[in-house]
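Removed: one protein chain of the complex. Kept in place: all other protein chains.
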Amino acid sequence: MLTYLAKRILYVLPVALGVSVFCFLLVHIAPGDPLTSVLPPDASQQMQDELRKIYGFDRPLPVQFGLWLWKAVQGDLGTSIATGRPVAAEVWRAVGNTLLIACLATVIGFVLGCFFGFVAGYFRGSFLDKFASMLAVLGVSVPHYWLGMVLVIVFSVQLGWLPPGGAGPGGSAAWKWDWEHVSHMILPAVTMSVIPMGIISRTVRALVADILNQEFVPALRAKGLMDFGVFRHVVKNAAPTALAVMGLQLGYLLGGSILIETVFSWPGTGFLLGNAIFQRDLPLLQGTILVLAMFFVGLNVLVDIVQGLLDPRVRRR
Amino acid sequence: MSAATTDAIPVAITQPLRSPGYWAGVFKRFKRDKVAVGAGLVVLAIILMAVFADYIAPADPTRSSMLRRLRPIGTPGYPLGADELGRDMLSRLIHGARLSLFMGVVPVFIAFAVGSVIGVSAGFFGGKYNTVTMRTVDIFYAFPSVLLAIALSGALGAGVFNSLLSLTIVFIPPIARIAESVTTQVRSMDYVEAARASGAGPGTIIRVHVLGNVLGPIFVYATSLISVSMILASGLSFLGLGTKPPTPEWGLMLNTLRTAIYVQPWVAALPGAAIFITSISFNLLSDGLRSAMDVKG
Partner (left out) sequence: MSLEISTEERDRGGAGTPLLEARTLTKHFPLGRGAVVRAVDGVDFQVLKGETLGVVGESGCGKSTTARVVMQLILQDKGEMLFDGEAVGSAALSLKEYRRQAQMVFQDSYASLNPRLTIEDSIAFGPTVHGVPKSGAILRARDLLARVGLDPARFAARYPHELSGGQRQRVNIARALALGPRLVILDEAVSALDKSVEAQVLNLLMDLREEFGLTYIFISHDLNVVRFISDRVMVMYLGEVVEIGPVDELYDDPRHPYTRALLSAMPSMDPDNRTMEAPLAGDPPNPINPPEGCRFHPRCPQAQTVCAKVKPVLTRTGAGARLAACHMEIAGSGHSRALGLEDAA
C-alpha cells in the first residue's frame, strides 16, 4: 500500500509541474502584451517600461517561470491587473463558493444517478431501463448553461418559486443555511448535477449488470439469500468504482461550473474567470486556472488512493 | 480437399466469390438500429439546413428592426419570434447552424488526425517515445475539458479561429490516449508479429495492418466528441469568447438573449434547444455507429 501511495504521488509530480508550466505560459501565448489592458492608450514608453519591470515581464522566460512558481508555491499568485488586489485572495474566496455548489451538485447527481443506474441495471431491458438510458443520453447531450436558463425561466420567471441568481438576498455571499441562502443554491446545484448524473447512472448500470451476470449471484440466490442479500452484495461490489467516478466528476464540475455560474451569477471561480476574460485580466485568469487544475489533479490522486484502499486489485496495476 | 493434390487448378480463371466485407456488415447492423438512423437523418437535415441556409431562411438574419424587438413565437412573418434587435429568429437559427456545426465538427476532425498520429505512433513504437509522448498528453488531461478550452480561449482572446484552435487542443489528448491504447492492443496481435516475420518495415505494417484495425474505434470515439465540441464551442461564444455579433451563432444568440428571459422566455431558450437537438442527435448517431462497428468500451 505504501509503495502504491508513493508511486501515485511520484507519478503526479511531473504532471503537476507540467500543469504549472502550461498555466505560466497562458499569459505568454496571449497576443500582445499582458499590460495593454491596464495601460491607458496614451501611456508613455517610460510608464510601460516601469510597469513591465514591476510585473517582471522584462526578464527571460525561464527566470520568470522560476520566480512565478516559487511565489505560487508560497501562495502568492500575483496581483490582479484589473482590481489591483492579490489574485490568491480572490481565487480562494471564489473556490469556496464553487466547491460548495459543486459538492451539492455531486451529491444530487450521485444519488439520482445511482438510483437510475441501479434500477436500469437491475431491470435490464425493461421500460425503466430504456427510460434511464434515455435520461443518461439527455444528461450528456444537454448544454447545461441552457438547461440553467430553462430552469430559471420555469422556476423563477414563470412560477416565481426560486431566485434567478446570486448567492443570497441582496447580494449577500455569506454561507448561511437559512432558506434565503439555500434557495439560491437549488437551481445552480440541480443544473450542475445533470452533468455527473448521466455518467454515474451509465457507470452504475454497467456495474450492476456486470455483477448480476457473474456466476456467484445465481449461487447466492440458490443459497437462499433473499433479494436484499443480493442487493447488499451488489452495492458492496459496485461502490468503489461508483465512488471513484463520483470523485472524478466532482473534479470535472470544478471546471464545468464556469458556464453555469455565469448563468446564475454565482460568485464562484467561474464568475471570476468570466470577469477575468471580459477584462483581459491575465494574472487572475492564470491564477484561477492554476488553482482549479491543481484541485483536479489532487482529487484524481485522492480518488486513486481511496480506490486503492477499498479495492486491493487496483494497487497492483 | 482433393484440390490439394491436383496440379492444374484454374485459379487464375475463376474469380473468387466476393464475401460481404466488414463495412457492408456495419451498414447492415446500423440500418437495423432505428434510433441511430433517426438521429442520422436529423444530423443530415441540420447539415443540409446549414449548407442551403441562404435558400431556406425566410429573411436576412442580420436585418434588424427596432420596432419588432422580442416578438413571441408565432408572430406573423416571424414564425419563431424576433430577437432583442428585431431580427427573425428562424432565419438566425438556420444561419446559426453553419458556425455551430462548423465548430462542432472541425476541431474534432483536426484533433482526430493529429491525435491519431500521436497515439498510433506512441502505441506502435512504445518504449521511451511512448512514455514521453503520453506523459505530455497526461498534462493536458489534468484539466477538465471545459476549463482547458476556456483557459486557452481566454488567453488567446475572442474569435472563431482562437476558439477553433483551443477546442482542437482540448480534443487531441483524449483521442491520442484512445489511439495509443487501441494501437498497443493491435501491436501485440500475432498478425502484426507475422507481418514483421515477413520482413515488413514499420511503415508498411502500420499502413496495412494497424491503421485498418485502429482507425474505426478511434473514429467512433471521435464522433462522440462532436456533441461535446458543439456544446463547448457554443459555451465559449456564450462567454463572449467565440464569434462576434452580429454573426448568428447559437451560443452567442443564447448569450445576447439572456436578458430577454423576462420578456420572451421561450424565444430566448430557442438557440439552446437547437444546440441540444443537434448534440443529442450526434450522440445517438455515435452510439449507433459504436454498436454497429462492434467497438467495445
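Letters are used for the chains, namely A and B, taken in the order the chains are written, and counting of residues starts over at 1 for each.
Keep in mind that, in the parts below, a residue touches a chain if its C-beta (ideal position, glycine included) is under 8 Å from a C-beta of that chain, and two chains touch if they have at least 3 such contacts.
Here the structure is a predicted model, which means the values were calculated and not measured.
J.: Could you tell me which displayed chains border the chain that was left out of the figure?
T.: Per the touch rule above, the missing chain touches B.
J.: Which of these touches the unseen chain: B:Leu48, B:Val132 or B:Met189?
T.: The one listed residue touching the chain not shown is B:Met189.
J.: List every residue of chain B that touches the chain not included in the displayed model.
T.: 1, 3-4, 6, 9, 11-12, 14-19, 21-22, 189-191, 193-200, 204, 208-209, 212-213
The working rule: only the chains that are shown with their structure count from here on.
J.: Based only on mean CA positions, could you tell me how far chain A sits from chain B in angstrom?
T.: Whole-Å distance between the two chain centres: 24.
J.: Would you tell me which residues of chain B are touching chain A in their complex?
T.: It comes out as residues 135-136, 138-140, 142-148, 150-157, 227, 231, 234-235, 238-241, 254, 258, 261-262, 265-266, 268-269, 271-273, 275-276, 279-280, 282-284, 287.
J.: Which residues of chain A touch chain B in their complex?
T.: 14-16, 18-19, 21-23, 26-27, 29-31, 137-138, 140-147, 149-150, 152-153, 157-158, 251-252, 254-256, 258-259, 262-263, 273-274, 276-278, 280, 282, 285, 289, 292-293, 296-297, 300
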